[in-house]
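I'd like to ask you about the structure that follows.
Every protein chain but one is kept in place in this view of the complex.
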Amino acid sequence: MSTETETGVEDGNTLFSDIDLSWEHRKNELFRWLLIAASLFGVVMLALLLFDVVTDFYTGLTEFNISLYEFFTQDGSQEETRAGFKGAVIASIMLMIMTAVLAFFVGVGSAIYLEEYAPDSRITRLIEANLANLAGVPSIVYGLLALAAVVNGIGIGPILIAGAVALGLLVMPIIIVSTQEALRAVPDSVRNGSYATGATKWQTIRRVVLPAAIPGIMTGTILALARAIGETAPLIMVGALFVNRTPSGPTDRFSAMPTQIYNWAAQPSEHFIHLAAVGIVVLLSFLFVMNGVAIYIRHRYETEV
Amino acid sequence: MPTQETETQQADDQLITTDIQHAESTRREQPDQTVLEARDLDVFYGEDQALRSVDIEIPEHKVTAIIGPSGCGKSTFLRCINRMNDMIDVCRVQGELTFRSKNVYDEDVDPVALRRKIGQVFQKPNPFPKSIRDNVTYGLEVQGKSATDDDVERALRGAALWDEVKDQLDSSGLDLSGGQQQRLCIARAIAPDPEVILMDEPTSGLDPVAASKIEDLIDELVEDYTVVIVTHNMQQAARISDKTAVFLTGGNLVEFDDTASVFEDPEDDRVEDYITGKFG
């Protein structure tokens, strides 16, 4: 076959000359650069976005004389020069705590059931499939649910509890999935060791499995809350808009950080736009800190194991 | 199945001798022409040296078997030949490895072009998740050659698979049995008509019947191609190869000669021990 025509020692330099690969390689290089350009697109957009926010933040402080001190100590206001972020920040923190309380126990409980107890039955598969679907439900729909069932249905009005219900249901699937992963990471040998001493399943879970999984669960929960704190649409649906006061308790009306930012960003006034930029920097700082804590927990306990 | 192996050890010794006679009688009468030659070849994975100063000359249109204990660098040597080692980040190659007197590690050598001349069959059958036909034509197509039905038939016949699959060319390559998959991989390798075919334990995952089919096939392939085969199975090496290279732990090539002399009268005591099963 091939070698019939090529007997005899060939000159090394002409050995591969029957294969012209220059086009192949050029195609490959072209493709590589195309991929690099596409990959850079996302990076460039991220840089542009951050750059835009930071410059607006800066001009807000300098040209529009937004004082950070007043920004944090004053409530919202219709008057652009008097508007602050205090009420929104406090509402967001309260909202986060209430969301955590609502979603954490049920979420972790569901995950324990699914990972440790659930038989391989139809019902289990239904719950799992439903979970995957819930994670894909648009956040605004959770807002509609809370609006119809809690705000109008029970009739408690657009108060913090209603917002927390919407956000709690929204982050529940995220907490469940991350808890399941944390439980799965606990090796079975640990469980068997506990059973061998005569512990029941529940004792094993409470004393051995959960303590081993708790860093992972905490990391997942913090990340879920970081998602919740930036959610806007469900709160707007619940009616958390146009309130400037600092909420006095869980039953008070409120506007949180993202809804306040939306309110400002939707105004035609340049001053309000820059207030929104300052608010965004505050919101992103919250996210930054929360992600930092989550990463810290993960690393700290990963290295210990 | 280690127990079985020890039981049949002595019977195998006799088998080896008859196999060698068979190989000798069918040895193709051609002047030896060196296709591949390694000179002072060292390979490192990071700090660890996998091959030490290997010198070898692999003749054209012959089956060269590479044997040796696990981890001695057989696969590493094979991957050096078609520069698949390039894909391993920590791998470093020193010394010379020439293909038709051209050092394949020269700057101007294109590994992609090299691999179009030197095909490979892997230990685990790895057909692409495509139809049988597309598996066979893949190599031709990436090499810019148009693939006809004749090419498909020729390659599949060459791999002794044609009769079994000719009615199901459009079904997935993954639907075949393990032995058929491996022959499909051989068909895939020979379809673009390379000059050398490297095989890394091509029968280790197969049952004896499927394995012996592949062995018969190798016997035919060597009419057209040069075959370099890594195997753990000494009877197989004795049965099918013309030349045998023995690597020992640490990456040293300790013996390289005609298969008959390696098995009947090894120069190195360690090789004798290895072949007779005293270690390895």
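Order as written gives the chain letters A and B; numbering starts at 1 within each chain.
Definition applied: contacts are C-beta pairs under 8 Å (C-beta built on N, C-alpha and C of every residue); 3 or more make two chains touch, one makes a residue touch a chain.
The rule we apply is simple: contacts and distances are computed from a predicted model.
The chain not displayed here is annotated in its UniProt record as "Phosphate transport system permease protein", chosen from "Phenylacetic acid degradation B", "Cysteine desulfurase", "Phosphate transport system permease protein" or "Iron-sulfur cluster assembly scaffold protein IscU 2". Partners of the chain left out, restricted to shown chains and counted across the full complex, are A, B. In the complete assembly, the contact with the undisplayed chain comes from B:Met84, out of B:Val35, B:Met84 or B:Ala237. Contact residues of subunit A toward the unshown chain are 21, 24-25, 27-28, 31-32, 34-36, 38-39, 41-43, 45-46, 48-49, 52-53, 56, 105-110, 112-114, 116-118, 126-127, 129-134, 136-142, 144-145, 147-149, 152-153, 169, 172-173, 176, 191, 195, 198-203, 205, 226-227, 230-233, 236-237, 239, 241, 258, 261-262, 265-266, 268, 273, 276-277, 280, 283-284, 287, 291. One chain of the complex is left out; on subunit B, the residues touching it are 82, 84, 87, 89, 112-117, 119-120, 122, 124, 126-130, 138-139, 141-143, 185, 188-189, 192, 198.
In this section, only the chains that are shown with their structure count from here on.
Put simply, the C-alpha centre of subunit A and that of subunit B have 52 angstrom between them. Listed in rising order, the residues of subunit B touching subunit A in the complex are 33, 60-61, 98-103, 106, 108-110, 112-114, 116-117, 143-144, 193-195, 224-225.
Of all residues in subunit A, only 1-3, 6-7, 9-10, 12-13, 15-16, 19, 21, 24-25 touch subunit B in the complex they form.
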